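The complex appears here without one of its protein chains, the remainder shown in place.
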Amino acid sequence: MKRRIAWAAGAVALVLLVLVPWIATPTLIQFGISMLLLATLAQGWNIIGGYTGYACFGNSVFYGLGSYGTAIAMVQWNLPFGVGLAFGAVLAVVFAFLLGLPVLRLRGHYFAIATLALAEVMTAIISNLDIAGRNIGLVLPLLKGDTLFYELSLGLLVLATLTVLWISRSRFGYGLIAIRESEDAAAVMGVNTTLHKVLAFALAAFFSALAGGIHAYWITFIDPESAFDITLNVKMIIMAVFGGPGSILGPVIGAFLLSAISEVLSTQVSTVASLFFGLVIVVAVIFMPRGLADVARRFKQYGLRYFGENVKAHRL
Amino acid sequence: MMPILEVRGLSKLFEGLVAVNELSFEVGEGEILGLIGPNGAGKTTVISLISGTLKPSEGELLFQGRPIDQLPAYRRAHLGIGRTFQIMKPFPGLSVLDNVAVGALFGTGGGQRKLNKARDDARHWLDFVDLGHRADQRADDLGGPDRKRLELAKALALKPKLLLLDEVMAGLNHAEIDEVVDVIKKVRASGIAILVIEHVMRAIQSLSDRLLVLHHGQMIAAGVPDQVLNDPQVVEAYLGRRRA
Partner (left out) sequence: MDLLLQILANGILLGGLYALMALGLALVWGVLNIVNLAHGALIMLGAYVCYYLFALLGIDPFAALPLAMLTLFCFGYLLQRYVLNLIIRAPMFNTLLITFGIEVVLTYLAQLFFSADFRTINPSYAGANYTLFGITLPLVRVLAFIIALTLTFALWLFLARARLGRAIRACAQNLVAARLYGVEPRHIYALTFGLGAALAGAAGDLYGVASQINPYIGGPLTAKSFAISIIGGLENPLGVVVGGLFLGIVESLTAAYIGPTYTDVASFGILVLVLIFKPTGLLGRTA
């Protein structure tokens, strides 16, 4: 019974979200597009970071490849948007396989740093390529009207979330979770860890690239700094972790909440949004390191003691 | 009858330390082979080499006649080799049931495809080791003896043909040891060959068909328990140890 209510509520929410372009102001719609794309990035990260336990700081690489793939296809080769998107996605997935194989052999923070380094390298390489417009970037054809972009972004987020839902109930997903919980045990229990990790990485790349492609066409302009924006990495991680990594809706809720509050603050008190973000991160990591999803799960049992327990468990 | 596992000239070097030195032995089908020796003799290393967690420096491993020394760990699991870890490695965030379900999903022959079926299998194995009543608890909420049971159930869920047990009785009291011995006998009765590392002497004496004694990575004695445990070399290697 409870599940039926949950599904019904979800369906209603989805319908409302779809209708937003017809009932909201243009600024709100724009905000919505940004938020939906960030949520998609957070979900993509959730697959490799949340479920597989490999904290990747390099999804911005795939976002950027998606952006540039789409842009180059449309600007240099005059291909339609759909083809551009597909090209960007394929590019990102190929990179994920090529880079994933060596880099996924690293564990823990070494993996995190390697992906961060890859992100830096990509930015530097792209700014030296002529076809990508070097440091100046590329200007894409203009498409008026945000409705299409909004619905596309929403559709992408739904697709990403459904993928995560499938992962949580499939043999593949159990393999990922086993790797996260104990990679050595997973290996001797028959999980092909290399294959699983690379596939998870490729899935994250796929969604990041599509988000990048949509964003590029929407903004109509990209350059290496913005397309391969390194701070995107931490934003998507914060949102996923704040909402609850390894859960289905956690990253989405984290993205929605953090974006919304950040937006409200920045209209009220200009740049204080950054400060807010930073403080939220610090406080959240101290008091609710496993995210909102875990708070929701345990609050019934522990109440406010939950937060104190977290501190006690982790402090020196 | 072909032995299920053949080890020939197995050696493992770690940066100048010879952990295992030209070891050769066999495990017969349906046999329980006990592996004993003082601490640091290399017993866990041998298990890690067989299960694929470590790669050998030299030597051959044949499982059901097939060479496996170059196969990665997960392939060996698919062939039917299961192991427990001395320092237990449960999946802490998962329920006890799901811990075992992973084994059912990825075990011998590639395991189950369907999650539901795997969970049903997992329940069966939990009952086998008498842990069924804790199926829905989180794995890291379990106490010591229950963790051992879980470790065993996870390995069994692979439906292995060869089970490698690494000190499953450490830290248990007499009654718990007897329970585990019974479970291991049940496992052997179902046709699975077992290689057991143990320090609890009376348990390994009653379980093993044969015993192998390791000291400084080398085999110093092999044979039936009574004979081996009275071997003066073995006694000397254990000098100062109490026999439980």
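Per-chain numbering from 1; labels A and B assigned in written order.
What we mean here is this: a residue touches a chain if its C-beta (ideal position, glycine included) is under 8 Å from a C-beta of that chain, and two chains touch if they have at least 3 such contacts.
None of these values were measured; they are calculated from a predicted model.
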Chains shown that the absent chain touches, full complex: A
Listed residues A:Tyr150, A:Phe256 or A:Phe277, member touching the removed chain: A:Phe277
Which of A:Ala96, A:Leu116 or A:Ala205 contacts the chain that the document leaves out: A:Leu116
Residue in contact with the excluded chain [from A:Ala124, A:Leu165 or A:Val264]: A:Ala124
Hidden partner interface residues of subunit A, rising order: 55, 102-103, 105-106, 108-110, 112-114, 116-118, 120-121, 123-125, 127-128, 135, 230-231, 234, 237-238, 241, 271-272, 274-275, 277-282, 285-286, 289, 311, 313-316
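Definition applied: only the chains that are shown with their structure count from here on.
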For the subunit A and subunit B complex, residues of the former touching the latter: 169-171, 174-175, 177-178, 180-182, 184-193, 246
Subunit B - residues contacting subunit A, complex: 51-53, 72-74, 76-78, 82-83, 85, 89-94, 98, 101-103, 105-108, 110-115, 118, 154, 158
